[in-house]
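Have a look at the structure that comes next, please.
Here the complex is missing one protein chain, while the rest keep their positions.
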Amino acid sequence: MAKLHTPHPDLPPPANATGVPGWVRRNLLSSPLNITLTVLALYLLYVTLPPLLNWALFNATWTGETREACQTNGGACWVFIQVHFDQFMYGFYPEAQRWRVNSAALLLILGAAPLFAGRVPSKLKVRLGLGLLVIYPVIAFVLFKGGLFGLPAVDTRRWGGLLLTLVIAGAGMTAALPLGVLLALGRRSQMPAIQSLCVIFIELWRGVPLITVLFMSSVMLPLFLPEGMNFDKLLRALIGVALFQAAYMAEVVRGGLQAIPKGQFEAAAALGLGYWKIMALIVLPQALKLVIPGVVNTFIALFKDTSLVLIIGLFDLMNIVHNATTNPEWLGFSTEGYVFAAAVYWLFCFSMSRYSQNLEKRLHTGHKR
Amino acid sequence: MNLTKSLTKSLTATFAAVCLLASVSAVQAGATLDAIKKNGFIKCGVSDGLPGFSYADEKGNYSGIDVDVCRAVAAAVFGDPKKVKFTPLTAKERLTALQSGEIDVLSRNTTWTSSRDSAQGMNFTGVTYYDGQGFLINKKLGVKSAKELDGATVCVQAGTTTELNLSDYFRAHKMKFTPISYDKSDESAKSLEAGRCDVLTSDQSQLYAQRIKLAKPDEFIVLPEVISKEPLGPVVRHGDDDWFDIVKWTLFVMVDAEELGVNSKNVEEMKKSANPDIKRLLGVEGGKGKDFGLANDWMAVVIAQVGNYGEIFDRNVGKDSPLKIERGLNALWTQGGLQYAPPVR
Partner (left out) sequence: MTEQAASLPPKPPFWNDPHIRAIVFQAVALIAAIAFGWRIFDNTQDNLSRLGIASGFDFLSSSAGFDIIQTLIPYSAASSYGQVFWVALLNTLLVSALGIIFATLLGFIIGVARLSKNWLIAKLALIYIEIFRNIPLLLQIFFWYFAVLRAMPSPRQSLSLGGTAFLNIRGLYLPAPHFQPGSGWVLAALGIAIILVIMLVRWARQRQMATGQSFPVLRMSLALLLSVPLAVFWLMGSPLHWEYPELRGFNFQGGLVIIPEMASLLLALSIYTAAFIAEIVRAGIQAVSHGQTEASFSLGLNSHLTLRLIILPQALRVIIPPLTNQYLNLTKNSSLAAAIGYPDLVAAFAGTVLNQTGQAIECIAITMAVYLTISLLISLMMNWYNRQVALVER
């Protein structure tokens, strides 16, 4: 009679390989080099973190009205931010009219929220997205600028702070993406003249620094236009930013177009589709999906680049913070100002990059085996 | 079929764009003055923050002597000093902005020099402030004269005549120095305060203005030397005589008004004056409006709405302001100064 082999039940893993101690062993103390690195990192944290936290939180002054409130301890003076907060948000936008900015922001949040929710049908999402891209800018512009429907007009010179940063970034993004797609299509075109025009355009813009472009658009442009023809300074800066980023966008999109196999073009052509239909229905949806990270990176770069309008004297968030630090009543709070501005920029850029990672995961269909 | 449609569409669009471009030349506007009247406001370039000359408060309201000059021109053209749009410009941007037509008049403590008047395509309309370049320094350094500045680090605004005079002065006195040129005057002031530079150089009037922007103004003194001539005044583009005349005569009217004792408060009474000079100035007699293409009493409006030269000076930089600058060279010629205006006749 053969003896049936019954395996011994598995022993539990050794205590020091599981749980917190196991994790620490594996991730922090696995080799002498690793131990050294851990010690070094802990020392680095010990040196930097406590003074930083003390400055930013524990010793900081949070409440008050004047700079006298913050002269006692070595901490940060957040009163500076608090006093200037409205200015940082709206710039010189008239106080009585700021509800317009707030309602535009609210509209944007309400309109965009379903896009991020999971359960909304995707057809509705697309329509909503298109609406946000096409109709919302018009509504926002009318709200900000006024002069219609009994709203008093507010000159663009009075726009400032975060409002202006978002206006430039938003307008730049909505213009740069379609322009970039067109340029990329042109660069991949079979027609040599179109192709070379697009190549020249893209390389010219990518080869020069943005501040020279902004300088040209802000003070030199009228020299190139017929006498007496001129338009708003903000609009000119917007065009400069949008064209500049469109060139970068074109290169990103081109990468996506190149990755689409030739069979896709041929199959679509064999079905009798024309050029624009092939592009709009077959190629671009696949190509754009591939380049989402690149597109969002370009958006992030655009968002950060809006800070350069400081150099041409527009009062965006960066400039208005910088300006407040030179206010004689509030000298010596540069660090607080810059930290605040950095936090705002960081929040926007970081959320954009997180959202793109999310989107990338959700749209990752068909290529996985 | 669809391809044809879309192609025809894009062809039409391109063609339309070409036509539009070609037709743009047909809508060329005339002279600056016509454009201004059409727009309904004057585009005025001012400095990016210099108390007393042009300074925007936290709400974005401008004040200062340079600002008032623009307001006076607006009062002359439109009868309303508020019809001005101010564009803050750094020293580096200002001349290009004027050349290109970004602004109609540059009223931004700009020094009258031969090359600006000729090669750079501008016309200076007059002198609103006779100035000279000086040095602002921390008292702690114990320097009493600019001749002791050998080896100093000097903050200066980039792209100004100041930058050139500074080099000339140190070369002439065989002294060495390290220049740091910033775009914005705020940054120079900040640097002086922090000790990045030993001394800040600029037009003397600006030094006083910069000083009140420091956290501890009393620790800094202006050295006695004046190393250059800096006649500051509003500038317009070359080749537009009508506009040039209006800006120029707005200045003269303000000086003449002070000389004749007419100010914003007594201008209505003065209209009854028997003095023929005053009568002409205020448009009561021999109206001088049409010659300029303006309202007949535009000079009276300028004085009533903005004031005479003395009022503007006192209110912005003189005895009624925190700057407390003496009239000095800027007193009327009848009082030992240089401010002199041709007669209204």
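All chains are identified by letter, namely A and B, in their written order; residue positions are counted from 1 within each chain.
In this text, a residue touches a chain if its C-beta (ideal position, glycine included) is under 8 Å from a C-beta of that chain, and two chains touch if they have at least 3 such contacts.
All values reported here derive from a predicted model rather than from experimental measurement.
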| item | value |
| --- | --- |
| Which residue of A:130, A:225 or A:280 touches the chain not shown here | A:225 |
| Option from B:55, B:112, B:130 or B:182 whose C-beta touches the chain left out | B:182 |
| Residue ranges of chain B at the interface with the undisplayed chain | 4, 7, 10-11, 14-15, 17-18, 21-22, 24-25, 91-92, 95-96, 99-101, 115-116, 118-121, 141, 149-153, 158-160, 163-164, 166-168, 170-171, 177-183, 187, 190, 194-196, 198, 237-239 |
| Absent-chain interface as seen on chain A, which is shown | 27-28, 30, 34, 37-38, 41-42, 44-45, 190-194, 197, 203-204, 206-212, 215-216, 219-220, 222-227, 300, 304-308, 310-311, 318, 322, 325, 334-335, 338, 341-342, 345-346, 349-350, 353 |
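Everything that follows uses one rule, which is that only the chains that are shown with their structure count from here on.
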| item | value |
| --- | --- |
| Of chain A, residues touching chain B in the complex | 87, 91-92, 155, 157-158, 160, 215, 218-223, 226-230, 233, 274-277, 311-313, 323, 326, 328, 331-332 |
| Residues of chain B defined as touching chain A within the complex | 2-3, 6, 24-25, 27-30, 35, 48-49, 56, 58-60, 85-90, 93, 96-97, 99-102, 183, 186-187, 189-190, 193, 212-215 |
